[in-house]
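Excluded from the complex is one protein chain; the other protein chains are retained at their positions.
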Amino acid sequence: MIIVLKNGATKEQVGELISWLEDRCKVKTNLVEGVHSTIIGLIGDTLHMDTETIMANDCVESVQRVQEPYKNANRKFHPDDTVINVRGRVFGGNKLQVIAGPCSVESEEQIIQTAIACKKAGATMLRGGAFKPRTSPYSFQGLRREGIDLLLKAREETGLPIVTEIMSAAHLDMFDDVDIIQVGARNMQNFELLKELGRCDKPILLKRGLSSTLEELLMSAEYIMSEGNSKVILCERGIRTFEPMTRNTLDISAVPLLKHKSHLPVVIDPSHATGIAKLVEPMSLSAIAAGCDALEIEVHCEPKKALSDGAQQLTPETFAKVMEKISAMARFVGKPVDDAQ
Amino acid sequence: MIIVLKNGATKEQVGELISWLEDRCKVKTNLVEGVHSTIIGLIGDTLHMDTETIMANDCVESVQRVQEPYKNANRKFHPDDTVINVRGRVFGGNKLQVIAGPCSVESEEQIIQTAIACKKAGATMLRGGAFKPRTSPYSFQGLRREGIDLLLKAREETGLPIVTEIMSAAHLDMFDDVDIIQVGARNMQNFELLKELGRCDKPILLKRGLSSTLEELLMSAEYIMSEGNSKVILCERGIRTFEPMTRNTLDISAVPLLKHKSHLPVVIDPSHATGIAKLVEPMSLSAIAAGCDALEIEVHCEPKKALSDGAQQLTPETFAKVMEKISAMARFVGKPVDDAQ
Amino acid sequence: MIIVLKNGATKEQVGELISWLEDRCKVKTNLVEGVHSTIIGLIGDTLHMDTETIMANDCVESVQRVQEPYKNANRKFHPDDTVINVRGRVFGGNKLQVIAGPCSVESEEQIIQTAIACKKAGATMLRGGAFKPRTSPYSFQGLRREGIDLLLKAREETGLPIVTEIMSAAHLDMFDDVDIIQVGARNMQNFELLKELGRCDKPILLKRGLSSTLEELLMSAEYIMSEGNSKVILCERGIRTFEPMTRNTLDISAVPLLKHKSHLPVVIDPSHATGIAKLVEPMSLSAIAAGCDALEIEVHCEPKKALSDGAQQLTPETFAKVMEKISAMARFVGKPVDDAQ
Partner (left out) sequence: MIIVLKNGATKEQVGELISWLEDRCKVKTNLVEGVHSTIIGLIGDTLHMDTETIMANDCVESVQRVQEPYKNANRKFHPDDTVINVRGRVFGGNKLQVIAGPCSVESEEQIIQTAIACKKAGATMLRGGAFKPRTSPYSFQGLRREGIDLLLKAREETGLPIVTEIMSAAHLDMFDDVDIIQVGARNMQNFELLKELGRCDKPILLKRGLSSTLEELLMSAEYIMSEGNSKVILCERGIRTFEPMTRNTLDISAVPLLKHKSHLPVVIDPSHATGIAKLVEPMSLSAIAAGCDALEIEVHCEPKKALSDGAQQLTPETFAKVMEKISAMARFVGKPVDDAQ
């Protein structure tokens, strides 16, 4: 950590600051006096230090962190890729996972029919929302417990492991048989929920918040990991910008950056990112080319009757065509779609 | 709601869409055929309709909502200002509330000392974080239950009503004696929490998310109100932009816009919005001039030893000076600082 | 165009508005009266109409354009891809162009050496800045006329057509022998410059502004095209967001969207978008997978002595390796790197 002092900082102020840093924060300091400015370099573990508090000193101009503020999620301390095995499907290895399914679980017929079609087209896992975070209280809120039961039936029917979103730690017991628990963008910084998930033994698919930085996403992963659960899968699903043509802007550069900074697997969700069904194919191919470990794609047996997010869901027929392109691209980049059964 | 059809829409497609709208969605339709495009105007209650699902029809180019999607929070249906009384202090009336106090409750001495100083300077309520949403799991997480107990002691000592943040519905019983429950920016769309708060009888201070639109803020208020709790206070606390000089960008235009669209009281938090203590005075005056009902300002008896957000907290001495300016401006605009004791 | 009227709009107001629309704006109107709101649908050419002026009527709630506001750049009116031939290299056809070269032209040795290396690695065109738009007046501003002369020498030496940026219409005569004139992001809405470029006969590579929407980019293309020059190449080079890890956020979804809305060729510039040399490879592959027509990549024979943007420029050795990957991906998607000589 580097502290830049203000021009007029007095010897007393600097002395007091240095004492506080060494005595209270247990770090060593190194004072560098320049012509225009003076800086203090901190030597030691600064992970627990708060840059804002240092800024509250009148003599401080700015504070810069040199080390990343995350440890468990940091590739520097874990050079090898984390590989997460979910009923034989592997995230972070040399296979691509394709998680497909409807935005919401709506009925037994809908989820079973969609699951069968997804599997046939080559999907490796099934998604489906039982608890639905909706902007409006008047929109469909999900079938909740019943939705999870229907997903379990669909798994029984198809063998596809299931991924579904949690919205509150109070519901955690309902997720006992779920294969991957998803944390949605709006809950990325629901820290109480993250801590609870850190204490369970299931893989967590953690979505980046709509305006969260990549560092914040890694810090949220750190919340889960620091409680003991190291099975975190990161997901980029579009960030909020000024561009109105897409619902969000898919930040593909998140893939190589997250793989560089962290050892955790990275998923791309082109459906939520764009909100437009016809962009799912090009953005999926793009994501694979950039090195992602998995895709999460919305498929609905009848999108125009969907209870949520109709515009972005593919029909099973379109999904089958998109999967052909995905499979070819995945083979081309040397990370073929997983064929575990 | 207005549906614009694609150029090549066939009679069959349009017919099918109209049937679905009239039969399933229970709205009347009005078809307008133009030279370049055809539109369908919907007549009836469209609050429960999902624009995305309509977009999933191949023949639809775009869908535009005409009515606002919120009802309880909408000034159109409740022309008079909502006035919320908290132990004799009034939000939304002709008095300005100034909620002051530390970012975090850290110790009995700290909170009592700060509370006394805030009261002396003219603050009308006390804030203090017991549960702290921190980006890093390694940062101070708050004293939790003990923090609330200390706030209650500070209220006993000073008579100032207390405002403190909740992070999970599971903690709700600890907030029994709290005067106003705050929902932080990161939990603005924690819908399960909002629903629970909608079922309790306390005023809720709801902060706008870092990248939430004003309509989304009103929809979150609607979540609380649609469950029965109409005592919602809206709070603008800065939005995320590309500007690095301030932590966030305070959107002052939110004040007149929220007052125009809704009947709920509006609070401005200049401390979190800017992250810089010396901007608190100008932004507070600015907010009062724009018509806000209350300010929430961070004050700490010793900012440079604060366990969180030191850089934005005022010392009691500075706060006293800022309060003089605030009082004068509040009198000038005809909404003087509340002097209820 | 659709005009939504306010609830309380009087018959007189509506009548006055309709007369003005029909008499002054020469469009037909179609009034649709609903229960909660009344709308006017406009039939006819609304390209010249200003939505803001209509909004100035007291009785108007909102105005929505149905037709896109661009005509020449619109795929609806020109279904076939525009193909632009530059000395035998083709943009918008079935070949991929790779424009490579230094950020700035710095010396004869530097540009010739870099050009030879780029050609050897497989680049199909040469880029190099002679006029440099720099944030600081104290930064290197480019060799200007001399820089263009050096680029022409490099073309003579290698046969690579040259692309270089213009900053003012006053310099247009210096660009007589340049093959493609580039308009930088900061000048995307320098409308006087765009009009001048619309009157010349050269291909224009038009970069999206840092916070410009795709529709605004197409409107700027329209400025050039409406003056008679239809040879416009669109370029996405990153947009400004809150994410600090990259300089800008590369919006890859711009590729399929621009190809869908327009018939013009689309280039991706991964170097400026990310500002980080090691991201150039993954983002280039990503862009090809999404369907782009060309890449613009910065290569410098000695990046750490570059006079501008050192961090994002590749060494010739790295570029050669990246080109191998690019060539393979381009062949895979069926749009191989152009091998015209």
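Lettered A, B and C in written order, each chain numbered from 1.
Here is the rule we use: a residue touches a chain if its C-beta (ideal position, glycine included) is under 8 Å from a C-beta of that chain, and two chains touch if they have at least 3 such contacts.
No experiment lies behind these values; they were computed from the predicted model shown.
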Options B:M283, B:V299 or B:M323, residue touching the unrepresented chain: B:M283
Touch with the omitted chain, as defined above, among A:R89, A:K119, A:R134 or A:R240: A:R240
Residues from chain B at the interface with the omitted partner, ascending: 211, 213-215, 239, 241-246, 249-253, 255-257, 260, 273-274, 278-279, 282-283, 285-291, 329, 332
Residues from chain C at the interface with the omitted partner, ascending: 20, 47-48, 50, 52-58, 69-70, 131, 133-140, 167-171, 186-187, 189-193, 195, 210-211, 216, 219, 222-223, 226-227, 240, 275, 277, 303-313
Residues belonging to chain A that touch the chain removed from view: 2, 4, 7, 30, 32, 34-37, 39, 41-44, 61-62, 64, 66-67, 76, 211, 240-242, 244
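Here is the rule we use: only the chains that are shown with their structure count from here on.
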Where chain B and chain C are represented by their mean Cα positions, the distance between them in whole Å: 39
Shared interface positions of chain A, touching two or more other chains: 211
